[in-house]
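All protein chains but one are shown in place.
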Amino acid sequence: MSKELGPVIEMREISKSFGSNPVLKAVDFSVEVGEVHALAGENGAGKSTLMKILQGVYQKDSGSIYISGSKVEITDTFSAKKVGIGMVFQEFSLIPSLTVAQNIFLTNEPTKYGLIRDSKAKSLATELFKTMEVDLDPGRLVESLPTALWQLTEIAKALAQDAKILIMDEPTASLAKHETEGLFSLIQRLKKKGISIIYISHRMDEIYRIADRITVLRDGSRVLTSRLEDLTPEKIVEAIVGREASAHLLHHDRSENISEEIVLELENLTCGSKVQGVSLKLRRGEILGLAGLMGSGRTELLNTVFGVLRPTSGTISINGKRIRNNSPSDAISNRIALIPEDRRSQGLVLDHAVTENLTLPLIDQLTVAGLLSSKKVLKKSQEIIKQFEIKLAHPEIKVGSLSGGNQQRVVIGKWLATDPEILMMDEPTAGVDIGTKGEILDLVRTIANSGKSIILISSELPELLSVSDRILVMKDGRVSKSLDRKEIPNEEYLQLAIQGAS
Amino acid sequence: MSNQTAFAPILSRLKRFEWRQNIIYIAFVAVFLLFAVLLRDSGFTNPNNLMNILRQTATITVMAVAMTYVIAAAEIDLSVGSIAGLSSVVTAMSISSWGLVPGIMAGLSVGLVAGAISGGLVAWLKVPSFLVTLGMLGLLVGVARWITASAPIPIADQTYIAIFGGGQLGPVPTIFIWVTLVVGIGAIVMNKTKFGRHVRATGGNLVAAGYTGVKTARVKFIVLMLSGGGAALAGMLYAGRLQSGRFQWGTGDELSVIAAVILGGTSLFGGRGQVIGSLFGAVFIGLINNGLILMGLDVSQQQVVRGAIIILAVALSRKK
Amino acid sequence: MSNQTAFAPILSRLKRFEWRQNIIYIAFVAVFLLFAVLLRDSGFTNPNNLMNILRQTATITVMAVAMTYVIAAAEIDLSVGSIAGLSSVVTAMSISSWGLVPGIMAGLSVGLVAGAISGGLVAWLKVPSFLVTLGMLGLLVGVARWITASAPIPIADQTYIAIFGGGQLGPVPTIFIWVTLVVGIGAIVMNKTKFGRHVRATGGNLVAAGYTGVKTARVKFIVLMLSGGGAALAGMLYAGRLQSGRFQWGTGDELSVIAAVILGGTSLFGGRGQVIGSLFGAVFIGLINNGLILMGLDVSQQQVVRGAIIILAVALSRKK
Partner (left out) sequence: TVSGTTEQSEVEGTTPPANEIDISAQVDAALEELTSSVLSLGPNGEAPAGFESTELTADEVAQIQAAGLTAAIVMHYAGNDWSSAQIEGLKDEFARLGIEVVAVTDADFKPEKQVSDIETVMALNPDIIISIPTDPVATSAAYKKAAAAGIKLVFMDNVPADMVGGTDYVSVVSADNMGNGAASAHLMAKALNGQGKIGLIYHDADFFVTAQRYQGFKDVLSQYPGIEVVEEKGIGGPDFAGDAQAAATALLTKYPDIDGLWGVWDVPAEGMMAAAREAGRLDLKIATQDLGTNVAIQLAKNELIIGLGAQRPYDQGVAEARLAAAASIGKTGLPVFVALGALPVSHENVLEAWKTVYSVDAPSSVSSVYVK
């Protein structure tokens, strides 16, 4: 029985539409035992939807699903669990008011005489994190964690289910190198145990590292399934975007566009224990990269500049003038913008229409006689939607029903439309597909070339290296290194600098 | 082709019409027609009677419009009823001591100040509005009783009574002018101004709104202050109608007001605000009361049927 | 080194002690001490008086424990007061017709059935609990009035009165046994069982809980049914204490019950549930009422001070 031949999962001709919007069109998809199967495609191609059908969150309109050869009806998450499917959700399935351990074992709680043993759950969680090579206190409330740790908790939660099929929907979108490596070695071990893994990612290098086969979706249709060794990266990208992609990850020297004028200067900026005496100068036209390990204080630094956090000491000056940013609205009036780290909690009102989200910081420009003009709102929104190629059924649709990557584009679009002088971006390309990522990076360069200044946080070093003119490495809340782009020979060099070895 | 583009927005709008949020209009029409048929001999559709329904729900409507903002910002205000009572009392006392205009100013100030205190605590000390305004509810009733020794304060000023009570401006009862003004301004500000947008953003996602430059604390402060102001105006309308100020005017209105707002399609969890819906919610409740009384039902029967209608209306609004 | 490990959990616990959520204990102690000093000659600390406070708040406590679950699941139940009233009436009528045990069963069933109806509508039709239970509130009061013609139904059964009213089990008043049972089971289920965990997960993030396989609809159904059951028990305690059933028993309790729960540290937005906190919240309100009467304040002054204390207690719980 256990030596079943053939695919462990087979999805045949799966179709699904939301209202009148067809999202999946007769998609075939199958996974072998012990295989890591990558699922790729543009934002909104239907990857998450296909997987949610497998997990019982959505119901397919037509098609059939076979598990180990026998046909199953997956009507809810329960029946999915019963047939051994577990999932790492892209938009997280965590309860903020519960602890990490409580979340990991939700619906799976270890009990004795009917009572939950939280201490057992905690020690199990600690072990789990050890195998993931993550140092995280499972007694912490999830709501107090930064995005990256949410993601790790989400992964741990899926692992704890003892599933024989594990779906991972962009598990590394918010993770840096170190955590990603931990996850990969774990995946290798799971594979050896005969567990099948479906791996969704926009990062080509990751897919090459771990996947055996790849399936590419475009506009709800399957366009490619193949073993990876039979494909070149260019072929995959072409399948994903439908054309040849440009080489956006190459670094261009753009020093002629950088003036000597200092737009932003921080002197000894301190905020609690997370930011300690940071001084930096940002020149007009410059793109400044911030690198560092998780928890090194990069997010806090930007948040302090933006007025979300109050500095405990130190100064912020813009164009040589000292300013006080008591709140983001002060920062915005100083023409600063911040694309925050967590799009769902910090970037969007998920329940509101895309138009409303896009125009929230722009209201002043969209009034006629003091009143908002729906026409102008719609026009402006359509402009932004077009520029950032946000894929949606209708501009009035709720932003929460967009695909993950498209939500991120809304956040980016909303902030770039404010035409800021200083643009700060915290992991702006998390979850954005490979085609658009390039376009966003090109846009960042264009914006800088037009005399704006940019600070960029990214845990994807190739991305950081490709656009930055200078990179600051942060460690424990301090700037441990300031590197000119030209001084950095390759990615490994930067990685070592981040780890503090060089 | 041109035809298609012309129809497309209407069609897509219809498709996106949210039954759940707009159930109030359907329920309203259904109940109205039902009563019109059942009560055709009892004068239900008599213009006078319809006018009376509007008139009697005016105070709830005014409070509901302001409450729509509070709830859209994901807060709540339980003190509206007692602000109305206190304001009626203060207006009445001030008119008899200092005259019409100071009286109106005093009444309105009471509401704004009470609202500002709650608002300040909620906005800057970040304490739950449910508890703050519940405390305020008791406190203000106590104050109103204290300064009046629980007695009514009569209002003799005929101008006041004309403006806030039963007067007319030409053929139009002044009370309709108040309601029209409040609902009109309320709806425009909610849908067409920056402030309205900021209120909904604050209620929809406090953190994201803050990151987008919305001064969320200030928004919360202002909506609670406005709610106090709206309640004060309602109190003054009570005083005009009943020609006196009394601490009891408005007692218990908080639940009716919140019910009107939620029936109108505003979510208790914030982010949405339907001012026109709140108007219909308030009038809907008045309609039911009026119809059931005209039917000659007992108090207990009225309660049963009213409860059942609300449950039914809400149940029909379910997501299909 | 071993020292450090021994202290670490306590320290980290202290560090994670959330003032905001635990303000009720501090407020409780502060107010208690204040009254104990101010009223040392008025018998406040007299064991009899303290016993009375607990006794008087027993019904609110019972409802608050059940309500903690409802609010933790991000729903609300406004019908508890009227369920209590109806249950008191049904119990009284059934006891006189069919005897003790059927009477108790009938009273409890009323609450469970009413709660199940609200729960069913909220869970499966996904309609807002605020409106459903508000409709229920009116409907049930109406039913209770109707079947009794608004008159009280006396209870003569001494066993019933001993169990639910003023009786003692050895030296312990039975009412304390009820409270201890309800609070004890309530706290254990909330913190130590799957059901409690699932309730908090449902309230903390409905979608996420659903993705994880929590049967959120069933959870909502059960909490509302339990709340109905709790309210029915409270109604039976009222009936025991007042030796009769009447539709008014419990009227208006919903706000006090919700206030007790929120004072106790449960957030109105769900995801958290502090059963012990709710107990203290309920007793805290009783404590204030008792102390202010003993101080000899006028009724209006009592209201003012009570409101001010609640606001103050809440304001002190602000995030630093």
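To keep things simple, chains are lettered A, B and C as they appear, and every chain counts its residues starting from 1.
Here is the rule we go by: contacts are C-beta pairs under 8 Å (C-beta built on N, C-alpha and C of every residue); 3 or more make two chains touch, one makes a residue touch a chain.
Here the structure is a predicted model, which means the values were calculated and not measured.
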{"item": "Chain not shown, its touching partners among those shown", "value": "B, C"}
{"item": "Residue among C:Lys215, C:Arg241 or C:Arg272 touching the omitted chain", "value": "C:Arg241"}
{"item": "Residue among B:Phe28, B:Tyr69, B:Phe130 or B:Trp249 touching the omitted chain", "value": "B:Trp249"}
{"item": "Hidden-chain contact residue, picked from the options C:Ser42, C:Ser96, C:Ser109 or C:Asn191", "value": "C:Ser42"}
{"item": "Hidden-chain contact residue, picked from the options C:Tyr69, C:Tyr160, C:Phe221 or C:Trp249", "value": "C:Trp249"}
{"item": "Touching residues (missing chain, whole complex) on subunit B", "value": "42-44, 46, 48-49, 52, 55-56, 96, 145, 149-154, 156, 165-166, 241-244, 247-249, 251-253, 289-290, 293-294, 296, 298-300, 303"}
{"item": "For subunit C, residues in touch with the removed chain", "value": "42-44, 46, 48-49, 52, 55-56, 59, 145, 149-152, 154, 166, 238, 241-244, 246, 248-252, 286, 289-290, 293-294, 296, 298-299, 302"}
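The rule we apply is simple: only the chains that are shown with their structure count from here on.
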{"item": "Centre-to-centre distance between subunit C and subunit B (centres being mean Cα positions), rounded to whole Å", "value": "29"}
{"item": "Of all residues in subunit B, the ones touching two or more other chains", "value": "none"}
{"item": "Subunit C-facing residues of subunit B, complex", "value": "76, 78, 121, 125-128, 130-132, 134-143, 145-146, 150, 255, 258-259, 262-263, 267-269, 298-311, 314-315, 317-319"}
{"item": "Complex interface listing, subunit B residues touching subunit A", "value": "12, 15-16, 188, 191-194, 197, 200-201, 204-205, 207-215, 271-272"}
{"item": "Subunit C-touching residues of subunit A, taken from the complex the two chains share", "value": "55, 57, 76-78, 81, 87, 89, 92-98, 102, 106-107, 109, 111, 114-116, 139, 157"}
